[in-house]
Structure formats: C-alpha cells, structure tokens
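Heads up, this is only part of the complex; the chains shown haven't been moved.
Chain IDs A and B follow the sequence of writing; residue 1 opens each chain.
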Amino acid sequence: MKKLLVIHGPNLNMLGLREPGHYGSENLESINASIADEAKKYAWKVDIFQSNTEGAIVDKIQGCIGNADCIIINPAAYTHTSVAIRDALLAVAIPVIEVHLSNIHKREEFRKKSLIADIAVGQICGFGALGYRLAIQAASEHLDGAS
Amino acid sequence: MKKLLVIHGPNLNMLGLREPGHYGSENLESINASIADEAKKYAWKVDIFQSNTEGAIVDKIQGCIGNADCIIINPAAYTHTSVAIRDALLAVAIPVIEVHLSNIHKREEFRKKSLIADIAVGQICGFGALGYRLAIQAASEHLDGAS
C-alpha cells in the first residue's frame, strides 16, 4: 500500500471563513474527508498535515523519508517565499505535486512566482478542493506510469 | 448532453516524434482516443481540433459559440505569444481550462509566462496526456458545481 503525505500551508485552516471569493466556502475538514475518500479509491494510505509555520512544514517533509511515496502540497503563502520548503522537498527527493485552490495567475503579481513549481512533477490550480482529488489521481496514474 | 471543445496548439501533432524527454512517447491519436473515452464517462460530446496556425485556432474558438460548454486548450507555443487566442477566448466567454503536457516551469524562462492562464478557470501542467483527462473531470465536477 503506497503512502501519501498531503500538506496544507498557512491559513488553509481558515478555509470557509477566509475570502470565499478566492477559496470557496468549503472548510478544511470537509476537504480532508474528500481527500481521504479519494485516496481510498486508489489504495493510498494518506497522512494530512496543516501548519502555519514554515519550519514545522520543513520538519514534516523531512520526517516523511521512508514514510511517503508522494507528497501533495498546497504551500499557500509559502509558495512564493519559502526556499526552506523547496530545499526540504529537494532533500527528501520524493515526487511532489503542487496544488492551489485558487487560480494564482488571476491575483497579485507576487503570487505568480512559485518556488516549488520547477521541482514538482506538475501543478494544478484553480479548481478548488477538486484540485486535491485530481492530484491524487495524477499521483496514482502518472507516477505509476513512470515507475 | 454538454459539448466540449478540445484544442491542441502547434506541433502537438508531432507528439511521439517530438522531444520525448519533454512530451512523452504517446502520439496524438492515442491521446485523442483517451480524451474521447474520458468524455464519454462524463457524458460530454467532444470536438477535438489541432492546428499549427494561430488564426485557424482563433477561427475555431469563434465558431464554438452555441456549440461548446467548455473549452480545454493546450495552446502549446501560442501560450506565450498569442494575444489573439486570448482575445478569442474572451470574446466567446466560455469557461476555459488550460492544459500543458510538460511542466512549463522547468523549461526556458519564456515558457513561464502564459497569456491564457489569468482568463482560464484553472491550469493543469506536467502530467502528460493524463492532464487532458483531469481537465475533463474538472470540467464536469467543478464547472457543474459552479452552475
């Protein structure tokens, strides 16, 4: 059974409360439930983690060596500012899929630059919570195809 | 029954022949077959179009008024240079999903700028031919949810 680590970056615990125009009205619990359901379909064991602290996310990523076959990460604000998370992902050398709820290309200029995108397998953005489920499907089909 | 227009930009007819390191070894016919299969699952009627000519793609987009509920487009090279395709998509005002086979963030600097991304619902890149199937799923679930 393959293991999947899903990481939600800062402020994603505010979903539902936070700017529904950008992020939709679903809350994180409900998204996590649908992630768990989707993972079950593809027979992945899933570990879901959220933190507002850059260093805690780095710690979590480091800890998944030997414990994850794929990382799905929505780095949220840290997408644009964290070299440390980039370096942690490089260090563990596990395939990464980047997900964003909103279409980051429609927003402030600084949200267009991702420090993760060029080290990820691929990127999905703009489809809300569905993005995570598409990413799980991609993890299963695409990464399998690669092995 | 909803109607879907899938547009492949320039040089995508060379798939399989062209730079397998970036684009994989599957050819366009086989990709189109899997698109057709996936569309069937979601009960979409699908029209697939490929052209190397910017103006022909503009013509095709214009022609889909009243004939499409969603456009999935992989603008390929025109992603980075075509304001005309952007304007055609704005003119028909049909939801658009942008797909790229390769992870455009891993390549030449000029491939990082998309003239389509900020007018699309969302963007999927880096998962090869699977990206089209994820886009069909997104069209079905996400756009439905929006209506």
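Here is the rule we use: a residue touches a chain if its C-beta (ideal position, glycine included) is under 8 Å from a C-beta of that chain, and two chains touch if they have at least 3 such contacts.
Because the structure is a prediction, the values reported are computed rather than measured.
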- With 2 chains placed, the number the full structure-file assembly comprises: 12
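The working rule: only the chains that are shown with their structure count from here on.
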- Task: Can you check how far apart chain A and chain B are, centre to centre, with Cα atoms defining each centre and the answer in Å?
- Result: 23
- Item | chain A-touching residues of chain B, taken from the complex the two chains share | 103, 105-106, 114, 117-118, 120-128, 130-131, 134, 137-138, 141-142, 145
